[in-house]
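A single protein chain has been omitted from the complex, and every remaining protein chain is retained in its original position.
Our next item is subunit A:
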Amino acid sequence: MLKFILRRTLLMIPQLILLSLIIFMLAKAMPGDAVTGAFMGNPDATPEQIEKIREKFGLNDPWYQQYGRWIGKAVKGDFGQSYTHQQPVTTLIAGRVENTVLLSLFTAIMIYLMAIPLGIIAGRWTDTWADKMIVTYNYFAFATPLFVFALLMLFLFSFVLGWFPIGGTVDIRIETGTWDYVVSRAKHLFLPVMSAALIGTYATIQYLRNDIIDQKIKDYVKTARAKGVPEGKVYTRHILRNSLLPIAAFLGYEITGLIGGSIFIESIFSYQGLGQLFLQSINLRDFTVVTALVMIFGTATIVGTLLSDIILSIVDPRIRIE
C-alpha cells in the first residue's frame, strides 16, 4: 500500500513538469503582458519607459530563460512579485487559500449531505413520486448555469430579504478568534456554499440513483434476500456498499474540481478567494499571479486524482494493491 502511494506520488513529478511547461507557454502566448496591463491607457508612460520596465523585469529574455528562472524559484515556493499588488505572489495567495479551501470543503460537504440521501431515495424507490420529484430537481440543477443561480440567490436572500451579507468573507470590524467572528464567517459562507451545492448535486444524485437501480437487480442481492436479510439491511449492507464505491472514488476529483470551479461563485459574492483573485489577475494581465494560480489549480487536480486512486484502492478489495 505504502509502496503504491509512493510510486503514484513519484509519477506526479513528470506530470507537474509538463503542466508547468504548458502553463508557462500559454501564459506567454496571451496577448499583452504585465507591463501593458499596468500601463495601458496611462498617457504619462512613454514607450521608452515601458521598454525599460520590460527589460528590468526580464520580459525580453528568451522563453526558456524566463521559464528556468520561474520554475527554479517556484519549487522554493517563490512565485515572484505581483505587478499590480506590489507584494510577493506567495503571500498574496496564502492570504486567500484558507477562504477558498473553506468554501470548497463546505460546498463538498453540503453536496454529499444532500446528494447521497436523495440519490438513495430515488434509487431505492424508483418511479414513486419522491423519485420523480428528485429527478425533476436534478434536471433543473443540471440545466441552471451556476452564475445565474448564484445571482438569483444573492438578489433574493441578500438584497430583497437582507438575511445574508451581500459579499466578502467576514465583517471587517470583528476581531479574529471571537465567537462573533465565527458567526460572521459562517454568514458570509452560507450563500456561496448553498448556491454552489444546490445545483452541484446533480452528478452525484444521478450517478447514485442509476447505480442503485443497476445493483438492485444483481444476483448477489437475490442471494442476500434468499438468506432472509431484512429489506433495509439488503440496502445498507449490500446495495449501498457497492453503489457508494464510485461516489467515494470521485471524492478526490470533486474537491479539487470545486477549488478550481470557485471562480464564478467567488466573483459573484466578492468572496476573497483564489477564484476571485484569478479573474482579477487575468483582467489586469498580472502574469505572475495567473501562472501561479493555474499551477495551483493544476496541481490540485493531479493530487485529486491521486487521492481518488488511493480512496478507491482502500474501499474496493478488487483493486487492492499488494
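Keep in mind that, in the parts below, contacts are C-beta pairs under 8 Å (C-beta built on N, C-alpha and C of every residue); 3 or more make two chains touch, one makes a residue touch a chain; residues count from 1.
Keep in mind that, in the parts below, contacts and distances are computed from a predicted model.
> I want to check something: the complex is missing a chain, and I'd like its UniProt protein name from "Oxidoreductase subunit beta", "Methylenetetrahydrofolate reductase", "Peptide ABC transporter ATP-binding protein" or "sulfate adenylyltransferase".
According to UniProt, the chain not displayed is called "Peptide ABC transporter ATP-binding protein".
> Taking the full complex into account, find the residue in A:71, A:245 or A:303 that is in contact with the omitted chain.
Answer from the full complex: A:245 touches the omitted chain.
> Touching the hidden chain in the complete assembly: which of A:60, A:223 or A:283 does that?
Only one listed residue reaches the unshown chain, and that is A:223.
> Of A:3, A:76, A:173 or A:318, which sits in contact with the chain we cannot see?
A:318
> Could you list which residues of subunit A touch the chain missing from the display?
217-220, 222-231, 237-238, 241-242, 245, 316-318
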